[in-house]
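Shown here: the complex without one of its protein chains, the others still in place.
The first chain written gets the first letter, and so on, giving A, B and C; residue counts start at 1 in each chain.
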Amino acid sequence: MTKNLNAKKLSLIALCAIILLVIPILLGDYHVHVINQIGIFIILVTSLNLILGYTGQLSFAHIGLFAIGAYTSSILMMTYNVPFLLSLLLSMVASAFFGLLVGLIALRFTTHFFAIVTLAFGEIIRLIIYNMPDLTGGPNGIYNIPFPPNVFGLDFSQRSHFYYIILIGAVATVLFVKYMIGTRTGKAMIAVRENETFAQFIGINTWKVKMISFTLSAALAGFAGSIYAHYNSYISPYSFTMMESVTLLLMVIIGGVGTIFGPILGAAFLITLPELLRDVNEWRLVIFGALLVLTIMFMPKGLLGLFKSIQEKVKSSKKPVSNIDSGLGEEERKSVGS
Amino acid sequence: MLNIQDLCVNYEKNQVIKGISMEVKEGEIVTLIGANGAGKTTLLRTISGIKSSSSGSIEFMGNPIHKMPSHKIVDLGIGHIPEGRRVFPEMTVKENLEMGAYRRKDSKEMKKELDHIFELFPRLKERISQRAGTLSGGEQQMLAIGRAIMLRPKVYLFDEPSLGIAPLVIAEIAQMIKRLNEEEGATILLVEQNANLALKLSHRAYILETGKISLEGPSEELANDDRVQKIYLGYE
Amino acid sequence: MSEQIIQALINGLVSGSIYALMAVGFTLVFGIMHVINLAHGELYMLGGFSTFFMVSIYQINFFVALIATLIIIGVFGFFIEKIIFKPLRNASLLNTLLASIGLSLFISNLVLKLAGSDMRNIEFPFSGQSISILGTSVSVHRIVVLLLTAFLVCLLGWVIKYTKVGKALRATAQDTDAAALMGVNINLIYGIIFAISAGLAAVAGGLIGSLYVVDPSMGMMPGMKAFIIVILGGMGSVVGALLGALIFGYAETFTTLFLESSYQELVGFIILILVLLFKPSGLFGGVNTK
Partner (left out) sequence: MLEVKNVCRNFKGLQALSDVSFTVEEGTIFGVIGPNGAGKSTLFNCITNYFPPSSGNVYFEGKEITGIKPHKITELGITRTFQHTQVFPQLTVYDNVVTGQYVIKQKDPGRTKTQFDEDVERILKLVGLDSYRETIASNLSMGDQTRLAIGIALATEAKLLLLDEPAAGMNPEETKQLMNLLRNVREQGVTIVLIEHDMKAVMGICERIVVLEYGQKIAEGTPEEIRQNPQVIKAYLGSGDIA
């Protein structure tokens, strides 16, 4: 049985891998572009999911840490001619460093105080970027950020080539987060989310665990930021507003908070939606606002949770005898933070 | 007057009340005693509509009230003196009493009621404009009772009136409960941990043990029944 | 004292009083219902638009329009509570916070789509007139705004202190269960609290719209600032919210006076972080809280 399952799983993975690898060959530039955007946001929301979904801390600072990654990488490469891979690494370090600083202050607080302090930091970062035109171009932003030339012998000035960088980045990030939550520290993060007080009393240094989660999450946000900047070749403070921060949260929540696949689904859904419905594009934020309210009200476990409960319903209608009650109510309420 | 049938109440997965049936007749003092965590407070909260039941029924003077919102239940004439007094700490004594008559429309009658309560509890009159949070435990209990009287309910639900109160004041409050019943004909459901006190005050008693009624009967009989003590002290 | 400083003192008072209208409602909703309503700023923006349309399009008298706005947006607030926050009564604080952010995003962008991003000014009856105080000329406009907000805050105080609804409101804040046992219809009270909070924010929006401009993004920062002020004053404390609003108004005005105005937005966030670091219960925490 398990062997069968593994074989099935393996072939599924192989199939996905092949599809992912040939996408740029099959699809046109425009579609590859959309997929690239999705890929970048998968990195970003997967990292947000580490702190929000797995550690249960509602952070609005993520967009700011993403911005730090984007600006660090652009400035290093354009002003100081640092090679791409190094500036990618340094932008992760920079974001992690700022994440550590923000965490040091914000993680002293819990629940809504943590949320508002991170929101403040997100805005502070944006306002500082806005007010330092010499370094960041101020409200005008930075133009003509170069594509990374010649990494491992590949030229990334083509979107189809850049696709592979993003693909590797996204897969690496998802696998890293999946690995992370399997470790003892990762389990401790989930323990903090589930019941912070109890976690303390079984010997988990909850502050330390939250710091680790926040810093790692920041580093990955920096990673996404760097790729974002080089891929889109233009950044400005307007790409990193609170509205965008809310969109990120929506991606995680609508997909399914605290699951590996949920944020991927959420990012894909929310980026494709306005692209599919061209007329609707300008109503994007109106729709996102409504979606956020509706998700919280009617499916706090996100699309993934919805699929699962439908699946369970179908299953249980086949097998009427089920003596384990689902306990959904309890879980639903704890879906974010608590 | 008050009739409970097969009532079950849950807190999340925890069934706190596991099928209780009991009755309070007009003019009676009925007491519900039992150790900690037996479900006494939950039962009263369910009667008042603060907590919802999962099955069973509660009837009050022929009206099913187990699905009613609490303010409608108050209108029918159920006055609840909650555990721990629960006076409004930042409001004055007078304002607290006025809150008691919140559902009453007749302001003249209310004035009379106020005088009546100050007659019953002269100490409250002395403290009329003091914040309720500054009163002693006993005074707060008097205020809580006075607040309920303001409504002129048909049934009083007393929840642990002796809890956390000095012994001398307990006696005074016990007298007050007796007077309400004897002089004003009030029907009373009294929940108490202090079994000896409750059995002396009441006509009939139910003993609650982990969500179920394990003994019931006239209070005088139960007062001399050593099964009561055994339930409290955990004999097999 | 230089004229500039006197001018700043008055300006600080005016913006402080506007913030007070915002913060009092915010703190009532938090203190009694434990809801952090980040869409509060959008109600303020809607108030601005409502007043603008009545005054500039339908030529209704400014003050009548303000009263109508108070009522319309108040009723709107009542229904928002019933439709969105009532079903979330048992949800965690963070879930309601997220829902309120979604609501904020929805309302502000909807208005942006429908009304466009133009900045509009509400005509004010006494605009241009000014009187002299301590040798400094002060516009009548600002004085009227000050008097109006002071009146509304006093009116609210009176309602809370002496009316039956006000008593029910206080009782609910102090002990919800006990209030229910007195026969207070808690659901109705919650709706009323939201209505009051929305109405006051809407009036603030109308007043600001007459002083400056009305536009769809005007609610974002004031909504946030109301939250910061409430933290500054101590969550749930009405007196704290009033004092916090004044302090905040002055902090902003003097930053603009001495530093570049682009730093004004930063002030709030820095105050927030400092207060939370050094006095997390707020400057006046526990004054009038539950």
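Heads up, the rule we're going with is that contacts are C-beta pairs under 8 Å (C-beta built on N, C-alpha and C of every residue); 3 or more make two chains touch, one makes a residue touch a chain.
Just so it is clear, the model here is predicted, and its values are computed rather than measured.
Enquirer: Any idea which chains on screen the missing one touches?
Expert: When the entire complex is considered, the left-out chain reaches A, B.
Enquirer: Please identify which residue in B:30, B:142 or B:228 touches the non-displayed chain.
Expert: Only one of B:30, B:142 or B:228 touches the chain omitted from view, namely B:228.
Enquirer: Where the complex has a chain not shown, which of B:73, B:199 or B:213 is the residue touching it?
Expert: Answering carefully, the residue with contact to the hidden chain is B:199.
Enquirer: Would you mind spotting which of A:87, A:118, A:206 or A:247 touches the chain that isn't drawn?
Expert: The single option touching the absent chain is A:206.
Enquirer: Suppose we count only contacts with the excluded chain; which residues of subunit A make the list?
Expert: Within subunit A, the residues touching the omitted chain are 184, 187-188, 190-191, 194-195, 197-206, 258, 324-327, 330-331, 334.
Enquirer: So which bits of subunit B touch the chain we can't see?
Expert: Within subunit B, the residues touching the omitted chain are 11, 13-16, 35-37, 160, 162-164, 167-168, 170-172, 174-175, 178, 192-201, 210, 228-229, 232-236.
Operating definition for what follows: only the chains that are shown with their structure count from here on.
Enquirer: Using the contact definition given at the top, which chains are in touch with both subunit A and subunit B?
Expert: The shared contacts of subunit A and subunit B, listed by label, come to C.
Enquirer: From the Cα centroids, identify the chain that ends up most central relative to all protein Cα atoms.
Expert: Most central by this criterion: C.
Enquirer: Ranked by contacting C-beta pairs, which pair of chains comes out on top?
Expert: Chains joined by the most C-beta contact pairs: A-C.
Enquirer: Averaged over CA atoms, how far is the centre of subunit A from the centre of subunit B? Could you give it in whole Å?
Expert: Distance between chain centres: 54 Å.
Enquirer: What is the distance in Å between the mean C-alpha positions of subunit B and subunit C?
Expert: Once rounded, the distance between the two centres reads 42 Å.
Enquirer: Measuring from the mean C-alpha position of subunit A to the mean C-alpha position of subunit C, what distance in angstrom results?
Expert: Whole-Å distance between the two chain centres: 34.
Enquirer: Which subunit B residues touch at least two other chains?
Expert: Within subunit B, no residue touches at least two other chains.
Enquirer: Please output the residues of subunit C touching subunit B within their complex, sorted ascending.
Expert: It is residues 164, 167-168, 170-171, 174-175, 177-187, 288 of subunit C that touch subunit B.
Enquirer: If we count contacts the way the header does, which residues on subunit C are in touch with subunit A in the complex?
Expert: 36, 84, 87-88, 90-99, 101-110, 113, 220, 224, 227-228, 231, 260, 262-263, 265-266, 269-270, 272-273, 276-277, 280
Enquirer: Would you tell me which residues of subunit A are touching subunit C in their complex?
Expert: 58, 105, 108-109, 111-113, 115-117, 119-121, 123-124, 127-128, 130-131, 242-243, 246, 249-250, 253, 282-283, 285-286, 288-297, 300, 333-338
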